[in-house]
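All remarks here apply to the structure that follows.
For this view, one protein chain was removed and the others were kept in their places.
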Amino acid sequence: MATVPLISDEAASPQVLAVFNDIRAVRGTDYVNNFWRALAHDPDLLSATWKRLKTVMAPGALDPLVKEMLYMAVSTANGCEYCIHSHTAAAKAKGMSDAQYGEALAVIGMAMQTNGLVSGLQVPVDEAFKA
Amino acid sequence: MATVPLISDEAASPQVLAVFNDIRAVRGTDYVNNFWRALAHDPDLLSATWKRLKTVMAPGALDPLVKEMLYMAVSTANGCEYCIHSHTAAAKAKGMSDAQYGEALAVIGMAMQTNGLVSGLQVPVDEAFKA
Amino acid sequence: MATVPLISDEAASPQVLAVFNDIRAVRGTDYVNNFWRALAHDPDLLSATWKRLKTVMAPGALDPLVKEMLYMAVSTANGCEYCIHSHTAAAKAKGMSDAQYGEALAVIGMAMQTNGLVSGLQVPVDEAFKA
Amino acid sequence: MATVPLISDEAASPQVLAVFNDIRAVRGTDYVNNFWRALAHDPDLLSATWKRLKTVMAPGALDPLVKEMLYMAVSTANGCEYCIHSHTAAAKAKGMSDAQYGEALAVIGMAMQTNGLVSGLQVPVDEAFKA
Amino acid sequence: MATVPLISDEAASPQVLAVFNDIRAVRGTDYVNNFWRALAHDPDLLSATWKRLKTVMAPGALDPLVKEMLYMAVSTANGCEYCIHSHTAAAKAKGMSDAQYGEALAVIGMAMQTNGLVSGLQVPVDEAFKA
Partner (left out) sequence: MATVPLISDEAASPQVLAVFNDIRAVRGTDYVNNFWRALAHDPDLLSATWKRLKTVMAPGALDPLVKEMLYMAVSTANGCEYCIHSHTAAAKAKGMSDAQYGEALAVIGMAMQTNGLVSGLQVPVDEAFKA
């Protein structure tokens, strides 16, 4: 359960509804997920977060699927249940295959493991990496 | 400074040297970085870690650059200095452009931010994501 | 579900009940929350934790609301569901307004984001900050 | 050492220099710290991050010192060396006394401790906190 | 709910079933827990993870109970709900007494607290620890 009630379309102010409708338009779906409905308690935080996310996740030098997988990786390292579910679902919607998902998980697990080993051993950074 | 001395080629046992030489062969470089030289204090841990990493990071359904960027993302979320330096350097060596790096950082930053917002608001997972 | 059963007043030893009653007296409520009822399996850990928390959270150079918000911020960064709920509720009980909550979340999100960017870029600490 | 060279004023593009100069104007200092000089490799990321940070950290329902302490708390939980130094310095510059700093550290330490105990015990959230 | 359906024995491929049966044989139980049933979507990841875990957790210079408690400690610091439950249960099955559990929690809480204090104060490593 969230620390705040989720804001429905009916309860949304015009500023909030405008953001909800932009989310719908950009994503090509009528569905507005719970994150935005919780954030809507602070309309400025909602607007700023959506505006920035829309820009960051747009196609660019990296394709949107790679961006979703990076989002999934960070969220997994942070253990953010909601974010893992939403960005894994988004990656699948953008075409992530079962094989790609399995490999991404394997890389994430490997990174977690060696992050732990490096941390425990306090390995000094090689001069070669600093060039 | 590491919690253990780094093992040079000269000080390496035959088992350790065999791993060092496989690292050289697979990566096409004579350079063996500090992580492996620290791990070498436990030859079985060294062998198992290298063997698994070699498999996980090989080309597959995801290309090696995407794998390096996922590794970089996890390491950044965990704040692992060594891992960030080594995998950012590896991603650059595998062709990551400045524009790709900037976008990856933007996604990582965005993910950190919304991980924090979702965590603070304790947003419940949408049924739609559970399908 | 906890890894241990929660200890009710009826099941509490005299040492545990004395802590429960001190919690009631200090907080001006009859309610003893689940954290203390789980900790009660180790009466010394319960006593030591409550004694220290009571001191740390008392009014001082920082007012109790600021202390609750700092607690909420740390708990959010750590993704501790229980702690986020309990300290957000406590902050609201101590007068945190909706506007203050929204701004605190915005700061927490911003901090998470720049923590990620700084980590990814491995920015060196300015000499100016070391004075 | 950063993963990118820091951008000096001399090397800055007009877009980057405009951000640097806005940082100077808003903060009332000629000093632009390393974070911005590293971010400047991606002028859009620099602009977006500064624009948002300027808004979030401005006086509002919470005073700027409280905001800096929240930033310090999140950065400490995340173990971000640069961020801890910069926001501790900023909090001191905004008037944080030694007594306030000591109390903030005590709260942060207490939160870390009980986050760990709650996590280890997997304490279920009280219904009372969900109201 | 997992991001993938759990694989039952009936739905398991021969490769997957062989791993499930080895888990049963090594642990002396018919029960195969959910982690392995989720991992089974990627048979190679399943095999590699089980093979390594079996080796790492076997009796050696450290006894299996100490290994389970170390696993529990890492999982608690990372806030991994599933891992905390499974490794706390495993530690109890391997003989962890209530007193040992209480002391382990107290050490974990203390470590979290001083990790936070050290992080906030950015204490430099003593030369004496680098020998």
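Residue numbering begins at 1 within each chain, and the chains themselves are lettered A, B, C, D and E in the order written.
By our rule, a residue touches a chain if its C-beta (ideal position, glycine included) is under 8 Å from a C-beta of that chain, and two chains touch if they have at least 3 such contacts.
Small disclaimer: the values here were computed from a predicted structure and weren't measured.
Q: Looking at the full complex, which residue from B:6, B:19, B:80 or B:96 touches the chain that isn't shown here?
A: Only one of B:6, B:19, B:80 or B:96 touches the chain omitted from view, namely B:80.
Q: By the contact criterion defined above, which parts of chain A meet the unshown chain? Give residue numbers in ascending order.
A: Interface residues of chain A facing the absent chain: 72, 76-77, 79, 81, 84-85, 88, 105, 108-117, 119-122.
Q: In the complete complex, the non-displayed chain touches which residues of chain D?
A: Residues of chain D in touch with the missing chain: 79, 84-85, 88, 98, 101-102, 105-106, 109, 116.
Q: In terms of residues, what is the contact footprint of the unshown chain on chain C?
A: The missing chain touches chain C at positions 1, 48, 52, 55, 125, 130.
The rule is simple: only the chains that are shown with their structure count from here on.
Q: Going only through chains that touch each other, how many steps at minimum separate chain B from chain E?
A: Counted as steps through touching chains, the separation is 1.
Q: Any chance you could name the chains that touch chain B and chain C both?
A: The shared contacts of chain B and chain C, listed by label, come to A, D, E.
Q: Once chain C is fitted to chain D on CA atoms, what angle does the rotation have, in steps of 5 degrees?
A: My answer is 180 degrees for the C-alpha fit.
Q: Sort out for me whether A-B or A-D is joined by the greater number of C-beta contact pairs.
A: More C-beta contacts join the chains of A-B.
Q: Express in whole angstrom the distance between the two chain centres, defined as the mean CA positions of chain A and chain E.
A: Centres of chain A and chain E (C-alpha means) sit 27 Å apart.
Q: Just give me the whole-number Å value for how far the CA centre of chain D lies from that of chain E.
A: Centres of chain D and chain E (C-alpha means) sit 34 Å apart.
Q: Scan chain A for residues touching two or more other chains and write them down.
A: 1, 3, 45, 49, 52, 74, 78-80, 85, 88, 102, 106, 125, 130
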